[in-house]
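With one protein chain held back, the other chains of the complex are shown just where they sit.
Presenting chain A:
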């Protein structure tokens, strides 16, 4: 599902909401936000993305962002908020607090796992396919442009496919932990281009990683659902 900042949009990470203390009684200890697993076993993306990559990328990097975020917000007004609320609040209108890097990376990585599936790739169909043809000229041109965004994000970051409320698509790239969510956009697909995302599998060959991602891993069903949700 697409994340939207508009009120009442279904949260992508609803399972990570905290138990809230009940007013007027002794406060219930609030649970920290929890790490959501990818929607497939860690070896399910092989041979395109190794189990070892998932073990470290989800098990160490993603987990560390979550643990660090929880430590940072414990005992602060952000404790007890949803992940999306923490991301937006810590972005602080472009003057991010130290919490932002961790919170946004928690969000980004969950969005990334859910952008992939075993036996993924292929091509989108239906309204999404039509929009891609309309907005990029062809599916091939979209793929080239998406990969170019991933290639040209210098240093660490992400490449994104976004949709606006009218269904118009755009590709963007962000550095480090920045996410289009705080730029007022609705992402529907992402690829992580931090070196840790691909170094175990293809060393420095980011172009090969991006090609494999697009051709073999993208969960077009998930992207299509997010696309539909973005227009509601």
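In the analysis below, a residue touches a chain if its C-beta (ideal position, glycine included) is under 8 Å from a C-beta of that chain, and two chains touch if they have at least 3 such contacts; residues count from 1.
Just so it is clear, contacts and distances are computed from a predicted model.
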Chain not displayed: protein name in its UniProt record ("Aldehyde dehydrogenase 1", "superoxide dismutase", "Glutathione S-transferase kappa" or "Glutamyl-tRNA(Gln) amidotransferase subunit A, mitochondrial"): "superoxide dismutase"
Option from A:101, A:115, A:186 or A:219 whose C-beta touches the chain left out: A:101
Option from A:103, A:177 or A:191 whose C-beta touches the chain left out: A:177
Residues of chain A (touch criterion as defined above) contacting the omitted chain: 56, 60-61, 64, 101, 154-157, 175-177, 194-196, 199-200, 203-204
